[in-house]
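The other protein chains are all here in position, but one chain of the complex has been omitted.
Moving on to chain A:
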Amino acid sequence: MKSSYREALRAGIRDAMIRDERVFLMGEDVGAYGGSFAVSLGLLEEFGPDRIRDTPLSESGFVGAGIGAALGGMRPIVEIMTVNFSLLALDQIVNNAATLLHMSGGQFHVPLVIRMTTGAGRQLGAQHSHSLEGWYAHIPGLRILAPATLEDARGMLWTALQDPDPVLIFEHGSLYNVAGELDDDAGPVDISTAAIRRPGKDVSLITYGGTLPAVLDAADQLAADGIDAEVLDLRTLRPLDDAAILASVARTHRAVIIDEGWRSGSLSAEVSARITEQAFFDLDAPVGRVCSAEVPIPYAKHLELAALPSVERIVAAAKATAGAGG
């Protein structure tokens, strides 16, 4: 059947609500409004206001309440409108969700899922557009997911809800309207491994989330120029699937990391370091990176586009890597 990324997310939430009565969705405008990005449209009518629970604008309060409800035996899905707003709940996520299992010596699990929008490309300015999932991937105790495909949008949620530990799911805002074919019975998917979205032998293009479509476009252009690029979708940003990254680099001997986060202290830096540490002698060229310009994301369309990883910049970086070294 035809599905958009948004509809796939909604179907995932609906599946979970039907399968497990401990599951409920809570966040700002998830109910009467239908979700700020219309992901939960229609769910209030189907499941009622207890389980599709509108909250006040109190990110610290309702994210912390999600942690408490998880401690109390529920399986909450907490929606935060954007990653920028999640900073208001950072204390609860980092100081409580990520630490309670450890501080309690293994006694208290936090089976909580937090979903939020991330990323730029919609002229929303500097307080609605950042890509901070790399920050969250720094934190032990959290699992960080970035669904980039319809299958992952539909299937990651249920697997995340089975995890006894907190899971954060980052949905790139530019993906909601992406549509394609999705099996009617598309089910849960694993949340531990990276996936090869396009096999190739000349260079590994390593990415995740909202930049995957641009990377696949870049791979097509590179193919026209005789460069056979492999596209690796990380899917899970913490813990990283080192084996998949290293196996790809072992095949292609070249790597470019494409990450909408800023370059300094970023997820792309971490992936690059792991390649250098563990696959240095497989490399025929220095690892390349394509990241966002180090500015708060601007409003003006031409400036915003100039700040983000583009097909042109990805192609250029891949060619520079392919042309370098042996």
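Going forward, a residue touches a chain if its C-beta (ideal position, glycine included) is under 8 Å from a C-beta of that chain, and two chains touch if they have at least 3 such contacts; residues count from 1.
What we mean here is this: contacts and distances are computed from a predicted model.
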Record-based protein name (UniProt) of the chain missing from this complex, from "Pyruvate dehydrogenase E1 component subunit alpha", "Response regulator", "Rieske 2Fe-2S domain-containing protein" or "Energy-coupling factor transporter transmembrane protein EcfT": "Pyruvate dehydrogenase E1 component subunit alpha"
Contact with the hidden chain (one of A:Gly34, A:Gly68 or A:Pro286): A:Gly68
Residue of A:His109, A:Arg251 or A:Arg274 in touch with the missing chain, whole complex considered: A:His109
Touch residues of chain A, complete complex, unshown partner: 24, 50, 55-56, 58, 60-74, 76, 91-92, 95-96, 100-109, 140-141, 143, 163-165
